[in-house]
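As you look at this complex, bear in mind that one protein chain is not there, while each of the others sits in place.
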Amino acid sequence: MKFSIQINEGPYQHQASDTAYLFTKAALEKGHEIFRVFFYHDGVNNGTRLTVPPQDDRNVIKRWSELSKQYNLDLVLCIAAAQRRGLLDENEAKRQGKDAHNIAEGFRISGLGQLIEAGIKADRLMVFGD
Amino acid sequence: MSEGTIKKFLYLNRKAPYGTIYALESLEVVLIGAAFDQDVSLAFVDDGVFQLTKNQNTKGIEMKGFSLVYNALGDYGITKLYVEKESLEERGLTLDDLQDVVYEDENDDYAEKKSILLVSRAEMGQMMETQNVVLSF
Partner (left out) sequence: MILHTVNKSPFERNALVSCLGHAQAGSSVLMIEDGVYGAIAGSQVADVVNNSLATVKIYALEPDLAARGIAKEKLISGVQLIDYAGFVDLAADNTTVQAWL
């Protein structure tokens, strides 16, 4: 089965990203395919490479990057939501005249069309939010 | 699935506008999604019905108002806005408190038709079961 995942909330503030991660991991371990993980609303904050969370707890962002690497996942941050919230990749930073870019490894920024496509191409769309 | 797949997409709106960004950003998905020629419906349930009230004037809270966008949905081929009767009643509202959202039916000489479909909770639940993809915000 092909799953697409939509995550509406940022790391730590809500459990959404955690539940989505554990669901995604379980689905992959069962041999299912993850078509795309799409981050929307505050969910784009899951893609920042600047977090320094306490060492004695899970690293929400790092483990998405690692899962992405392990299974070649497509982790997409919505560009409109990212622009609003200050998540920029190198190209966007240059385009917008900003002095920094801050996307974590394994994530890419793209348009909302990627979410619709994720709904069309997958067998199931799972939404995690608040 | 092959190119040209048409799925029934339901955008589930259960939150009020302005207090949070969900109403606005879900509308942005609807607009972009219109280009994908899917069979789109919007459902307004619980506090979601507040998104459609008339006369939203956001000047005082210094936020961009977006209620006019609902009326543009018809131009994007989105003509099914299911509004739940019980959700309105629980909130002391009637259809009269909502915008009159209309579209022009190009298959009927551009006759103006209502996009808002007032349904009961039971009908809303049945409609939900017919959908293929549900986006919640």
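Per-chain numbering from 1; labels A and B assigned in written order.
Throughout what follows, a contact is a pair of C-beta atoms (placed from the backbone, for glycine too) under 8 Å apart; a residue touches a chain by one contact, two chains touch by 3 or more.
These figures come from a predicted structure and were not determined experimentally.
Considering the entire complex, the omitted chain makes contact with A, B. Mapped onto chain A, the footprint of the missing chain covers residues 1, 3, 8, 15-16, 19, 22-23, 25-27, 29-30, 32, 123-130. Residues touching the missing chain, restricted to chain B, are 10, 12, 14-15, 45-46, 121, 124-126, 128-129, 131-134, 136-137 (touch as defined at the top).
Quick note on the criterion: only the chains that are shown with their structure count from here on.
Separating the centre of chain A from that of chain B, both taken as means of CA atoms, is a distance of 26 Å. Touching chain A in their complex are the following residues of chain B: 1, 5, 7, 9, 21-22, 25, 28-29, 32-33, 35-36, 38, 133-137.
Listed in rising order, the residues of chain A touching chain B in the complex are 6, 8, 40-41, 80-81, 111-113, 115-117, 119-121, 125, 127, 129.
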